[in-house]
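Of the protein chains in this complex, all but one are displayed in their positions.
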Amino acid sequence: MTAMQPIAQLLGGLPLAQEGSTFWMPSEASTGARAVDLAFYFVLWVSVFFFILIVGLMLLFVIRYRRRPGRLTAEHAPRHNLALELTWTIIPVILTAAMFAIGFRTYLDEVTPPANAYEIKVHAQKWKWSFEYPNGYIDSDLHVPLNEPVLLVMDSVDVIHSFYVPDFRVKKDIVPGRFSRLWFQATQLGEHRVFCSQYCGTGHSDMLSKVVVQQPGDFAKWLQTAAAQYASMSPAQAGADLYQRLGCVQCHSTDGSPGLGPTYKDMYGRQVKLADGSAVVADENYVRESILDPQAQVVAGFQPVMPTFKGRMTDQQIGWIIEYLKTLSSGQQAAPPAAPPASPSAGQSASPPSNPPANPQTGTGR
Amino acid sequence: MHDRESSSLAHGEHPPHLQHHFSDEQQQLDSDKLGMWLFLVSEILLFGGLFCVYANYRAHHPEVFIYAHRYLDTTLGGINTVVLICSSFTMAWAVRAAQLGQRRALVTLLALTLLAGLTFLGIKSVEYEAKWKHGLLWGTHYRPVAEEPAAPGSASGGAAPTAAAPTPAPAPTPASVPAATGAQSSGAGQPLRQGGQWIVEHSLIPRAAQGPAGLASGLAASQPVEPGQIVEQPKNVQVFFAVYFAMTGLHAIHVIAGMVVIAIMLLLALRGRFDDGYYTPVDLTGLFWHLVDVIWIFLFPLLYLIR
Partner (left out) sequence: MSDTPIDVRNADGQAAGRAAPDNYLTHARGFRSWAFTLDHKRIGVMYLVSLLFFFFLGGMLAMLIRAELVEPGMQIVSKSRYNELFTLHGAIMIFLVVIPGIPVALGNFVLPLMLGARDVAFPKLNLASYYLYVAGALFMLAAIAFGGVDTGWTFYTPYSTTTNTNVVPVVFGVFILGFSSIFTGLNFIVTIHKLRPPGMNWFRMPLFLWSLYATAIIQVLATPVLGITLLLLIVERAFHIGIFDSALGGDPVLFQHFFWFYSHPAVYIMILPAMGVISEVIPTFSRKHIFGYGAIAASSIAIAVLSFLVWGHHMFVSGQSDLGNMIFSAFTFAVAIPSAVKVFNWLATMYKGSIALQTPMLYALSFLFLFGIGGMTGLFLATLSTDVHLHDTYFVVAHFHYVIMGGTMIAFFAGLHYWWPKMTGRMYSERLGALSAWLVFIGFNLTFFPQFVMGAHGMPRRYADYPAQFEPYHLLSSIGAFLMAAAFFLMAGYLLHALRRGRPAPPNPWGSATLEWQCASPPPYDNFAVTPQAGDPYDLERLRYDAARGWYDPDEDAKSAGGAGGAA
């Protein structure tokens, strides 16, 4: 993109992510957004008023009382005035009290989810979002039904992340070791950006996702199809899919290139050397243990930084991963496919690249 | 008007200890004292942070503090408290001696204060050593040594209760699973006996890696010991020892610093630098030492006397 394009864009009209954005705010895509924007505009116009007042008086005085022959000294004027002090103390107090009250009331609504909210789990890790739906299906995008309250129950396996959807005006930090909650009710169909807004390392600006707001009927259909897609995949294909969705791709390559974790190429069924010098065969037991208890037997030459997936993967899913790993090792037999793979349904996210870059940025130094 | 010409002292009678930017001794003394008090206030804020850490954890996990404080030897702690109080007494007396120009008394009392400080540090090191020996340390280094059927809850410096049965962590995790039972951790080994004691190689805390994993899964985490052994302890007992070592450690550093300053005062007193007209450094040292004492007087009940 040349330098001229964005300038032209700016001059021609502000870059709007979506219909409905204003100069200051993105489109209001949730039930809570309006109240937040009203609070924003209230503070804005009070501030603009006082700013014009202050700068206006300043300019007026600078011009009217500028030093010139005939005005080499100041006029006699009082050096203090209690009434004035009280006035310009009390009026700001009243205005700020109003801002406080508005902000507080709206905030309480923001943090009080309705009782019947649809619960979706959010897993944050460096540097990927995973969304776990009530039927166990895990996706890297957040699909939600239109006009229904959604409650996100969020956890992090490593550092503090923060879930932020500007269009919904919602944000919450996710602290490892506890669950955070956030709720919203989407009012606008389509896609809305998700950012991580708490600095979490090298890939912080890559930790993007989107909320896909669908009609309730479409949402239900999507969820069902997505969860069922595994039924029509071979276990190895399902494993390949999970390899992307659950974020294994961040650290484990499939083409032999080095990463934070050992490559999967030609790993399954071979002997691996462990950090304490002993060796073990990378069989089903080892893979299962590595997923549930990653620090138990760490491969030599790698840091013990893999998070656990205990509670986040079912035994069946672990089995799929094992089958997938078998396909990456020459001489291993994977289970045959059960049926031709289902085509991706509308609304599903595009798959991320299947091979990670040769030297994934790790945030652990160069 | 404060200027050289009209000050109360003629130019030639300028006392050696009066600094030139002060107009008279009283101003210098007042300034020195105010400065010292401000420094003490900043020290109180420094320790205040640790007291806040203590308060935070104790409010949220009182069971940890009630359980773990019994490993501290109250007798030794009590002796230390008395030692420090006596040292404050000798220090205050030393300041009085300086004020009266009694050089020999000053030297003696400073020496006694130093002795008391050494005693304090000696007892502290006995306590620390016991903790080390019994594995009662902070964070992942908390690996208490189990003793053979010893009286449970023994109060002597650190006899740990025998190993706890692995209790599933009440972590808010969707699928609560017991601590890993499957594969042996390579290099873990069985608990060994040495002499009359069981040496437990790993922490008694249930493994942290459940549900939202946090970080300790990345560190040298531990295996729970064989079931069938006695006594439950609350989760995260190591927090108490982290707080204990942080607070008493920082305090001990200040005791050492205070002793260094007192030693310097002692040397200066031996050289006759102080008299009844000028003893400000001794005075200020006394103030610092009293603060060190006062901090211990708060530490002792908060850590040792929780019952």
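When the chains are written out, they are named A and B in that same order, and each has its own residue count from 1.
By definition in this document, a contact is a pair of C-beta atoms (placed from the backbone, for glycine too) under 8 Å apart; a residue touches a chain by one contact, two chains touch by 3 or more.
These numbers were taken from a predicted model, which means no experiment stands behind them.
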item: Omitted-chain contact residue, chosen from B:T81, B:T113 or B:Q238; value: B:Q238
item: Residue of A:T31, A:T202, A:Q244 or A:S257 in touch with the missing chain, whole complex considered; value: A:T202
item: Residues from chain B at the interface with the omitted partner, ascending; value: 1-3, 5, 19-22, 27, 30-31, 34-35, 38-39, 41-43, 45-50, 52-53, 56-57, 61, 64, 138-141, 208-209, 212-219, 235-236, 238-239, 242-243, 245-246, 250
item: Touch list for chain A against the chain that is not drawn; value: 1, 3, 6-7, 9-10, 14-17, 21, 23-26, 35-36, 39-40, 43-44, 46-47, 50-51, 54-55, 57-58, 61-62, 65-67, 71-81, 84-85, 88-89, 92-93, 96-97, 99-100, 102-104, 106-108, 110-111, 158-160, 162, 164, 166-167, 169-173, 175-178, 180, 193, 195-206, 208, 305, 361-366
